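Take a look at chain A:
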Amino acid sequence: MPFILTSIVGFLAYLVLTFPSGSTLGYWSKPEIGFGIAAGVIAAAIGGRLFCYYKNYRMLNPVRWVLFLIYAFGPFFIAMAKANIDVAMRVFTGKINPAIVKISPNLKTDLGITMLANSITLTPGTLTVDIDEDTNELYIHWIYAKELPAKIEDICGTFPEWVRRIAE
Partner candidate 1 sequence: MWTYIFTGSGFWNPIWWLASFVIVAIFVYSFFGSEVKAKYSPDKVKPFLSGWDEVNKDAMQVKASNIYWGFTKAMSGYYRFLDRCHTGIINDYVVWFMAVMVITFIAFITA
Partner candidate 2 sequence: MGAIIWIAAIIGVTFNALGSVALLRFPDVYTRLHGATKATTFGSIFTTLAVIVYGFVRWYYDGNPKYVILAVHAIVAVVFVLITNPVSAHAIARAAHRSEIMPVRAVVDELFNDNLAKKRGGTK
Partner candidate 3 sequence: MSWTEHAPILIIAAPLLVSFAIPLLEKIDYRVRNAAAVLSLAFSVWMVLIVLHKIWGSGPVVYVFGAKSAFLPLPSGFKFPVRIMLEIDNMSAFMALSGSIAAMVGVIYSWAFVREEEGGLGKYYSLFLLMAVGMLGMELTGDAFNFFVFLEIASIASFGLIAYRREDPASIEASFKYMIVSTIGAIFVLVAIGFLYGRYDALNMAYIAKHMRIGIVERIAFVLLMVSLAMKAGAVPMHMWVSDAYGRAPAAVTATLVSVSQASLYGLFRVMFSMFGVTMNNHFGGWMLIIFGLLSMFIGVTMAIVQKDIKRLMAYHAISQTGYMLLGVGVGLAVLDNPVALRSYGLAAMTGGIFHIMNHAMYKGLLFLTAGAIFYRLRTFNLNEMGGLARKMKYTTIYFIIGAAAIAGLPPFNGFASKLMIYESVYKFNPLLSVVAMVVSILTLASFVKVFHSAFLGPEISKTRDVREVPKSMVIGMGIMAVICILFGLFPGMVVKYLAGPAAVSLANQTGYISSVIGGGM
Partner candidate 4 sequence: MKLGVKIAIVLLLFSFLLMGLGFMHKYGVPLKSDMDDYFINHAQKETATNNVVTSIVFDYRGFDTLGEASVLFTAVLGVVMIFREAGKK
């Protein structure tokens, strides 16, 4: 099952890469499709064992993908823009108050915690330094610590709820 899934995903990625290459089958030519299948199979043969390592397929649910897109273009993008402007100001003023703080977002899956950590890292001002492998607690370098001990809302807003809805 991971093998087939990876090959299908690889095939789709190949089709995206060779998007308007011919006109025989919609937008793709026949040899491209053949090589796309081959590429998917090869990619699955090499990387398939790790792609679905835990063998849970809840990300196949399209609702989660819609939620993910909403999240990416909605709250996440706004937060990122705000934080960027904030850091831009800090670049000029030089007003920093750095700290490495620990938060416990209570996420269980690897994908979820990864998504949260990446969201946190992508919003400037916060940077995931380390992760506790057992309890999924994140250590975050915070460029301007408002109050200590840190609250989750201060650092990542509503991200954990979104991530829980998407990935768990």
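We take it that contacts are C-beta pairs under 8 Å (C-beta built on N, C-alpha and C of every residue); 3 or more make two chains touch, one makes a residue touch a chain; residues count from 1.
Per the selection procedure, all candidates are chains of the complex that A comes from, given by their letters.
Keep in mind it's a predicted model, so treat the numbers as computed, not measured.
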item: For chain A, as assembled in this complex, the candidate in touch from 1, 2, 3 or 4; value: 2
item: Residue ranges of chain A in contact with candidate 2 within the complex; value: 16-17, 19-20, 80-81, 84, 87-88, 91-92, 94, 96-102, 117-119, 121-125, 127-130, 139, 141, 143, 145, 148
